[in-house]
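Take this structure first; my questions come after.
Here the complex is missing a single protein chain, while all its other protein chains stay put.
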Amino acid sequence: MRAGIWLIGARGSVATTSVVGALALRAGLAEPVGCVTAHPDLDSAALPDFCDLYFGGHDVATVPLAKKAEQLAAAGVVPARLVQALGAELAEVDADLRPAPEAATQAATAEAIARDLMRFRTRHRLDRVVVVNVASTEAAAPPHPAHAGLDALSAALNGPGTVLPASSLYAYAAFTAGCGYVDFTPSTGARLPALAELAAHRGLPYAGHDGKTGETLLKSVLAPMFAMRNLAVRSWSGVNLLGGGDGATLVDPGANAAKSASKQRVLRETLGYAPAGDTRIDYVADIGDFKTAWDLVTFAGFLGTGMCLQFTWQGCDSALAAPLVLDLARITLAAHEAGHTGPLESLAFFFKDPMGDVDHALPAQWEALRGYLAGLGGGR
Amino acid sequence: MRAGIWLIGARGSVATTSVVGALALRAGLAEPVGCVTAHPDLDSAALPDFCDLYFGGHDVATVPLAKKAEQLAAAGVVPARLVQALGAELAEVDADLRPAPEAATQAATAEAIARDLMRFRTRHRLDRVVVVNVASTEAAAPPHPAHAGLDALSAALNGPGTVLPASSLYAYAAFTAGCGYVDFTPSTGARLPALAELAAHRGLPYAGHDGKTGETLLKSVLAPMFAMRNLAVRSWSGVNLLGGGDGATLVDPGANAAKSASKQRVLRETLGYAPAGDTRIDYVADIGDFKTAWDLVTFAGFLGTGMCLQFTWQGCDSALAAPLVLDLARITLAAHEAGHTGPLESLAFFFKDPMGDVDHALPAQWEALRGYLAGLGGGR
Amino acid sequence: MRAGIWLIGARGSVATTSVVGALALRAGLAEPVGCVTAHPDLDSAALPDFCDLYFGGHDVATVPLAKKAEQLAAAGVVPARLVQALGAELAEVDADLRPAPEAATQAATAEAIARDLMRFRTRHRLDRVVVVNVASTEAAAPPHPAHAGLDALSAALNGPGTVLPASSLYAYAAFTAGCGYVDFTPSTGARLPALAELAAHRGLPYAGHDGKTGETLLKSVLAPMFAMRNLAVRSWSGVNLLGGGDGATLVDPGANAAKSASKQRVLRETLGYAPAGDTRIDYVADIGDFKTAWDLVTFAGFLGTGMCLQFTWQGCDSALAAPLVLDLARITLAAHEAGHTGPLESLAFFFKDPMGDVDHALPAQWEALRGYLAGLGGGR
Partner (left out) sequence: MRAGIWLIGARGSVATTSVVGALALRAGLAEPVGCVTAHPDLDSAALPDFCDLYFGGHDVATVPLAKKAEQLAAAGVVPARLVQALGAELAEVDADLRPAPEAATQAATAEAIARDLMRFRTRHRLDRVVVVNVASTEAAAPPHPAHAGLDALSAALNGPGTVLPASSLYAYAAFTAGCGYVDFTPSTGARLPALAELAAHRGLPYAGHDGKTGETLLKSVLAPMFAMRNLAVRSWSGVNLLGGGDGATLVDPGANAAKSASKQRVLRETLGYAPAGDTRIDYVADIGDFKTAWDLVTFAGFLGTGMCLQFTWQGCDSALAAPLVLDLARITLAAHEAGHTGPLESLAFFFKDPMGDVDHALPAQWEALRGYLAGLGGGR
């Protein structure tokens, strides 16, 4: 399968790291460390090969991809030697990046997006294209009556004003262009009845929300540990200090609240109760892409004896996210090929805020993912 | 079932906390927090009721149980109000504690031990008795040819000299008295061919080794997390600062080495490779029973980007161990009742160094345990 | 000198711990650990003896002092054996605690407060009395024109409405009753021109603000370390999780902001610049009096190389504050005796937000304190 990945936010850190990584894999300059679909238990011949992936995307930013890659190298996110070695390949991808369209109506904007997608598919003779949203987190979108059904939505988009938040407009355009859609952010994306209707109608799969890269990943194994040991978690408080582009966005209280809520959900779901405490997100420019999260968990053991666990996670967000972006794209492309439509609930392993009524414990999510990939066939 | 629990090291911190807790449960003064067998998914009517447990034991120490309980209350291990409320019950148990026998030959010592066990069973009209070793960790025992078979062993025990380490002599005595045996320590216990032969011959179950209460518990969920995410763990270094009785014992380099090895095994088994780094155990008297463990994990993500996780676990060892002692006793008693014999490999969930070729990831161990308890029947 | 300490918030955790401690010192049941004035380099015969301190106070709460002490013992703040041994002495102090007066005008309330102070002084034939505010933190008080001068203030207090926040009204009453005043909280206290005028007029000393018990204490030695090494601190972010009475108060955003600002001041003052990052305070009931603070400091070394320091402070706030309350009371009483009036700037060692244009580095504050005590004479 010749497969295309169209990135919303294509000149951002996550997107650029994903592209550098995929090009490095294709050139044999790197190993797929951090790629879940490269795990021996998960690999499947139904997935498009890392070497058959083509990249394009939209962005409002105009920084050349190679320049952005150099900045990431200087910050320690990707190795400088790779960026140097992949100059020509990065320039090729850069030629496939388009400015984010903006037209008089949202309908016209969506058409322009879809046109870009279809040209990309034609130009590279791609069998399938998946759209992956790795743009900055949006503030929570206000509800709109036209979200309830496809006909109302189509009509409303032709009027003036903002009916859909950007992430959802891209999902709409992706579906109209016959592409699957993955939302790696906590934004609204495809989570609207009208868009579900459109995906069903067009027979397309989609996945989300909010890639699970750090603190929530830890919660998804530690909270089940406390539950299995029948220990009573009294409080779970966390602070996330981060300085990259996403950090700056999250200073906006609306976006911050959306993200924090998605981060505490795993506790309630795996413990069966909500312990005291909050998760805070603070923007500290100097920290850059190397997010530092600190969590304090207080819990009671036998006879009420108080104890505590604390952890500090110092992870490079883009380097954690990028291989998952490749994983999600590969799987959604294969799901599309297999004719699966609607929300891909078996991909909860990847998300802080997964779709469907699914288990939030990581091992159970792993089993669901393994089963799904096995079902896609072609065990390698 | 009227069930007896005979504790080796009966006046130690873990044993005393177990007894205080069981008496508090019986009196309705506490909830079974930290008892895995009280988890709604695991509870089984085949298990003896918490209220039907009787306690006895051996110890070389002579401190009265109530006095030891007061010391634990002063140290914050158990609530002072429980110790005050349970004075009469603690005195009753104290009457069933015996000095550790020591005779001219190990055979005679084993006979004296077995005699104590049988008298305990008779005095309380118990259906089953299980022996649980919660004494201090022994230094690794030297090999002896008589360990290879039961006949050789029986003969050798009648001679002078030390054939079996204490933990194994207690297992021998337990089996001859018709009791199951659980080793909560890293000592040799029942792990000798001659003792396996004896247990098989007498139709008795046994379990071990080394209760998984803190740092290794965390490793058993965190290491699989790194594996599932296909991240490359470069180093995993840990230090354990502890000050209780076990800490003092572990200053002995032999005992320390035994414990440290058992602590790194989980990494090799769940990651599939052994990262750099060691686990150290240091005795710091002032820290008392509230062990503090710090671990640093360095790992590489996509394209080799280096990241790290560190955690600090501040747990009360006795309060973490005691409910597991009750769990293990209940399950081994039920296994005995059900006619199961030999090593109980389904109990790996509880141990740092489990018996058999078992999975070291906690969620898999939980499933094995759940399946085993379901098989015992009597779902509550 | 027979000396009296009148506590505002006398039934709170800090006050109760201070009283239990002073009674224990008098009874020879404890050592003055944590009392700075007991340091061999600081002790001075000019200070009233620990054994000559008498306690009284106001509170809106009515819980008996002995009951409050028992609660603190259960929470591990003070040893249960002391509370048991000091029952009679605690009851005696309880007899000197009065409900917080509340009259038709603030002038009348101040009179009632002053009357309580004078009766306390007479009853125990005290040479000097100092009023110490250990009540909960107030929200920042709105400005009022009458704060500017004593005459305007006296007039305004006779009218209806709230002219002074409670902490300042107590300072006003203390001064009118001829007592020194210490504010251990970040509240306004004596920091108003009108009150400075009154203290000067009556020849009385006062001190404040906001006892330096934990995170800020660390900042006051760590920030100078970075400065002395000429390292560039890029960011300093902190989170304080606390659950006692003060924690609940600080959920109020006004009080929280007052406290957070006072916490970052030391960085700006000792580094000479304000690094990025904030200090947050979160209320987590389960954590109780054992506050947990985590700070992350990122800094650049030679050639800009990025590094970091993080620390976790787990301290019992009341146990850290109580000895300082005794220190401050002893010193202010001695200052009063020595005829010193106005703000005691040499006591910056004790405060997050000290009075005057003083050095914020702890060692310099120590030297200032040592010099001041030496000047009081009577080196022991």
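First chain written, first letter: the chains are A, B and C, and each begins at residue 1.
Here, a contact is a pair of C-beta atoms (placed from the backbone, for glycine too) under 8 Å apart; a residue touches a chain by one contact, two chains touch by 3 or more.
Just so we're clear, the structure is a prediction, and the values are computed from it rather than from any experiment.
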| item | value |
| --- | --- |
| Among C:G76, C:P101 or C:G342, residue touching the chain not depicted | C:G76 |
| Which residue of C:R2, C:R26 or C:H39 touches the chain not shown here | C:H39 |
| Given B:A45, B:A61 or B:A276, the one touching the chain that is not displayed | B:A276 |
| Residue ranges of chain C at the interface with the undisplayed chain | 17, 20-21, 24, 30, 32-36, 38-39, 76-79, 82, 217-218, 221-222, 224-225, 227-232, 290, 300-305, 307-316, 319-320, 322-323, 349, 361-364, 366 |
| Footprint left on chain B by the chain that the document does not show | 234-235, 237, 239, 241, 276-278, 280, 282, 284-287, 292, 294, 296, 298, 306, 308, 310, 312 |
| On chain A, residues whose C-beta touches the chain left out of the figure | 76, 80, 312 |
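Throughout what follows, only the chains that are shown with their structure count from here on.
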| item | value |
| --- | --- |
| Touching chain A and also chain B, the following chains | C |
| Longest centre-to-centre distance from chain B, chain (CA-based) | C |
| Cα-centroid distance, chain A relative to chain B, in whole angstrom | 44 |
| Numbers and ranges of chain A residues touching at least 2 other chains | 308, 310, 312 |
